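Here it is, the structure in full.
One protein chain omitted, others in place.
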Amino acid sequence: MRQLITFIRKEFLHVFRDRKTLLMLFGLPIAQIILFGFALSSEIKNSKIAITDYSKDPVTEQLINKIASSNYFDIQHTVQSAEQLQSAFKKGDIRMAIVFPANFSNDLTHTGKATIQVIADASDPNQATTITNYITRLINDFNTQSTLNAGLPLQIVPEMQFLYNPELRGAPNFVPGVMALVLMLVCTMMTSVAIVKEKELGTMEILLVSPFKPIYIIISKLAPNLLISLVNLFIILVLSAVFLDLHVKGSLLLLVFDSTLFILTSLSIGLLLSINARTQQAAMMASLMGMMLPTMLLTGFLFPIENMPLPMQMLSNLVPSRWYFIIVKRVMLKGLGFSAVWKETLILTGMSLLLFTISLRRFKIRLQ
Amino acid sequence: MSSTTAPPVIVTDKLTKRFGQFVACNELTFQVSKGEIFGFLGANGAGKTTAMRMLCGLLKPSSGKAAIAGFDVYTQTEKIKRSIGYMSQKFSLYDDLTVSENIRFYAGIYGMSIPQIKSKTAQLLQELELEKEAKTLVSDLPLGWKQKLSFSVSIVHEPDIVFLDEPTGGVDPVTRRQFWDLIYHAADRGVTIFVTTHYMDEAEYCNRVSIMVDGVIAALDSPTNLKQQFGLDNMEDVFYQLARNAKRKAD
Partner (left out) sequence: MITLSNIKKTYNKGEVTALKDISFSVGKGELFGLIGPDGAGKTSLFRILTTLLLPDAGDATVNNFDIRKDYRQIRSSVGYMPGRFSLYQDLTVEENLNFFATVFGTTIKENYDLIKDIYQQIEPFKDRRAGKLSGGMKQKLALSCALIHKPSVLFLDEPTTGVDVVSRKEFWTMLKKLKQEGITILVSTPYMDEANLCDRIALIQKGEILSIDKPDGIIRSFPTDLYAVRGTNTHKLLQNIRNYKDTTTCFAFGDSLHVTLSSDPQTLLTYLHDKGHTDAVIEKTQPTIEDCFIQLLKN
């Protein structure tokens, strides 16, 4: 019994003397509470929507006012025509559009019932469901109130149309998210571990004391990981197509090109992480802790970024997977071309160049 | 020094260990008396480590008999572990604990009572002249002091035998000799010392030396007798003579 106590006592001493682990053990729960309690929520406020009113009568005006005063919606007044709607949806400028048909007031006056079109971007089916629920509630509210006021039963029925993902399947949302997450994690982890392994073994010393240029060391560490990641990418795409019935609607070439860019960015991050890590274990921990959390939270596939407090939104701009996620959704799900993703592609290019240059600079040609 | 009237603390009879077809230790037969300093030498791959593990009760032999402090290595390994101490270069003290915490820990693990631990800690600190360093982390101690502390900790519970696995590797010559002073002290108190080493001059400090080659004991006698037997004047030449024709040079 006493031996057991002695041993337990020693284990406590070990834990409390390891400051890094302590930081993680206590810091992590606190950080998570703050994050999940305050910053992240699945409520969606201020969704950008468009309203096209072909009827233009007092009822539509009233309803539109009600929608405008709700803090769930943010009406983009410039989006009106059918082409504008289509373009806005493609670019992701609006999440939902409400169209009042021309015969709206006619139908309402004569039958007491009229339909309006509600078109929602269902590439994120959870968000689509949430927003359409909001609008449905609002319309029902309006119905009940108007009935009470006018004494006449009023029934405005929203007719739902879900774009890009009519069956509201989860796959179209989580597959791009998983792609971003997996590629990011695997690339950073594999690269950082490969470099640190060389350090741990001691072979890095010999490599450095040779005419072999450090940049060649870096390229040779990145090359196999790049190839493996591309293979991984193809496996994910094939599996999605075969088992989840999710096909690449747009240009495969564009998708592969942007994926390669993203892989390069992740590899460069792995390179950066390897510079200060001394053991493979530390490298793996840094990759997991340092990259997994931000990637999961700030990519945009689990929690909507627009609803995060501003500082976190700005932070998410620094996370490469956030941009990649947008590109994948637009190319894979919406079938869009380069013109729709050039901005994000440029950002990714910039990130990978910057990270690669920084890591190359900081790559230690000496041991200390 | 060695006592021939007391029963031997280590007795082996055709002790053998096989790993599949490979015979690591082949019919080892020898005895070690109480208070003896016994040098257990052999090249890497000769079977030394395997033999030591069997004697410590960590590895079950394939055949043959052995008794440590009177306990059978097949059936009484727990009693063996309680009667021996062990120190090696690789296994030693906890770097992130202080000197006294390490002593207290190991004393506790060996089942010593609290008052015993207290007095033993004070005694050790005084003997090693580490009283001022009692609260220093072991990682901050110079290597030589670590080795000496390591040894003292391994015999904190006053075992019958202590197994030392290359305890003086890489240590400076003065500290090495101080270490051997500690070994002599312990032997005088009746602790049997079973030590392996790569330093051939240390082989001379032992009462008797055995040299393992290719899994068998190729020679076992006092250093003086061995030198006479081979007609050489130092243990290094004796060892080289026996080891150079070894077939096994594996790790």
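Letters A and B mark the chains as written, and numbering starts fresh at 1 in each.
Here, contacts are C-beta pairs under 8 Å (C-beta built on N, C-alpha and C of every residue); 3 or more make two chains touch, one makes a residue touch a chain.
Computed from a prediction, not measured in an experiment: that's the story for all the values here.
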| item | value |
| --- | --- |
| Options B:18, B:82 or B:177, residue touching the unrepresented chain | B:177 |
| Contact residue for the chain not shown (choose from B:45, B:108 or B:159) | B:45 |
| Interface with the undisplayed chain - residues on chain A | 201-203, 205-212, 365-368 |
| Residues of chain B (touch criterion as defined above) contacting the omitted chain | 1, 43-45, 142-143, 169-175, 177, 180, 184, 198, 200-201, 203-205, 223-224, 234-236, 239-240, 243-244, 246, 249-251 |
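Heads up, the rule we're going with is that only the chains that are shown with their structure count from here on.
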| item | value |
| --- | --- |
| Gap in Å, rounded to a whole number, between the CA centres of chain B and chain A | 61 |
| Sites on chain A touched by chain B in the complex | 2-3, 5-7, 9-10, 13-14, 17-18 |
| Contact footprint of chain A on chain B as seen in their complex | 94, 96-97, 101, 104-105, 108-109, 111, 113 |
